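The structure is given below, and queries will be raised subsequently.
One protein chain is absent from this view; the other protein chains keep their places.
Moving on to chain A:
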Amino acid sequence: MITALSLILAFHLVGEILSRALDLPLPGPVVGLCLLVAACVLRPALAQRLRPTAQGLLAHLSLFFVPAGVGVVAHLPTLRDHGIGLAVAIMASTLLAIAAGALAFQAVARWTGSADPSAMKDRP
């Protein structure tokens, strides 16, 4: 587990360095994610090695958002000034964006014939 964690942190570290050094629009962890996918393609054994630790962390991905979420409460006075406008904008645009994204994905999947029966909910 410590080996796996060290490897994951090393990819995070290299991602941060590249993101800053090359002034990429992507944050360090996302660069690290891309590098790790590439490394797993080149060396499938790496994926086997990291899988238990990675699954453990991802099973509790929600946990890592809790401190930042508490930060929202600390900023409530700032939010109150434009409370209703911001709340309506966030709620409506999130509903619209999820619907638009999913419908566009589904429409193009049907149109290009790239539907995937194994990825269907409620399979018959």
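Going forward, a contact is a pair of C-beta atoms (placed from the backbone, for glycine too) under 8 Å apart; a residue touches a chain by one contact, two chains touch by 3 or more; residues count from 1.
The rule we apply is simple: contacts and distances are computed from a predicted model.
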Hidden subunit of the complex - UniProt protein name among "LrgB family protein", "Aspartyl/glutamyl-tRNA(Asn/Gln) amidotransferase subunit C", "Multisubunit potassium/proton antiporter, PhaC subunit" or "NADH-quinone oxidoreductase subunit J": "LrgB family protein"
Footprint left on chain A by the chain that the document does not show: 5, 8-9, 11-12, 15-16, 25-30, 32-34, 36-37, 40-41, 47, 50-51, 53-55, 57-75, 78-79, 82, 84-86, 88-109, 112, 114-116, 119-122
